[in-house]
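For this depiction, one protein chain was excluded, whereas all remaining protein chains were kept in their positions.
This part shows chain A:
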Amino acid sequence: MNAQPHTLVTPLLTLTDISIAYGDHLAVSHAQMQLADGEIGCLLGPSGCGKSTLLRAIAGFEPLQSGQLSMGGRILATNQQMLPPEKRNIGMVFQDVALFPHLNIADNIAFGLQKLSRKERTARITELLKLVGLPGVEQRFPHSLSGGQQQRIALARALAPRPQLLLLDEPFSGLDAKLRESLVPEVRSILKTLGISALMVSHDQHEAFAIADKIGVMNDGQVLQWASAEEVYNQPSTHFVAEFIGHGDFIHGTVHCPNCVDSALGRLRSEIPHGFNAGEQVEVLVRLQNVQYDAGSPYSAQIQQRTFRGANILYSLLLSNGDKLACLTDPSVDIPVGAAMPIRPELQNLVAFPASH
């Protein structure tokens, strides 16, 4: 993951306690976050979680029910007033590309460049087409380009007026997997070259990790956590975040001390306190890499399913108390389904949540 050399830079975009409603339905409730200058953020969540609504509000297409939105010291919107989108200096790339079908590529890119002279405009178009890797397509029309090319043009068009902030609404979801894999890092490098701040919306964790410095995990209208990818993965703030990012399993346990929890896999220890009091019932996050096959371990779990994956074998396991786990082993470890598999937990720090039942 990329380090964040500019986290201490002044915030560019600030969302303060923002709520957005459609009639009686609260699409976004009390969202709070800050995007630093030059930073790429990504709102990540399942469909219908309010992430696109929040993005549209930042662009100026949705009024706020409460809260305040500001950028670079300017207030963009409150529940009383909103600056119209065309005055915000925010660029946007849309999921369905939304290139203007009646204009050629050059005119599409030049759409937001009316204030420039003809010469400056031509130069800017050439520069941008080079930047997005499509030089020479000025005279072609959008329908003659492939989906990936159209999305590059849409990016160039949004970047043309040099916006302070670029918003990307699931820009890659219309593309096939292979194209996405190559385009995502490319877009990141373009944005980083220009040093432009961007906020993307995605439902794909890998996409988010590949492009963003900061990730905002959303569910049910709430921004549950706004942090770096590492932090979101290693220190998820809620049960949902832990489950949504990186597919974690949970095992039940009882808190024994501030740094330890008793579970079906014995006493689990943590270097830093887990934050619960002795005697409390908790669920401890266990990722795939936290479970090791160990022939000498006193703990074991029953094998429910065995999937050969070439370089390794994935076992789905059931603990005696009903908790489910997964374990990845060397292909040489070959145990039949139904048998017991000796395992050892390998956790440095414990991420625990109150037991749900």
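Observations on the structure shown:
Methods note: a residue touches a chain if its C-beta (ideal position, glycine included) is under 8 Å from a C-beta of that chain, and two chains touch if they have at least 3 such contacts; residues count from 1.
The rule is short, and it goes like this: contacts and distances are computed from a predicted model.
Taken from the listed names "Iron ABC transporter permease", "Rod shape-determining protein MreD", "ExbD/TolR family protein" or "Phosphoribosylformylglycinamidine synthase subunit PurL", the protein name that UniProt assigns to the chain not shown is "Iron ABC transporter permease".
Residue A:P85 is the one among A:P11, A:P85, A:G275 or A:P342 that touches the chain missing from this view. In the full complex, chain A makes contact with the omitted chain through residues 56, 59-61, 63, 74-76, 81-88, 90-92, 94-96, 98-102, 111-112, 114, 154, 157-158, 160-161, 167.
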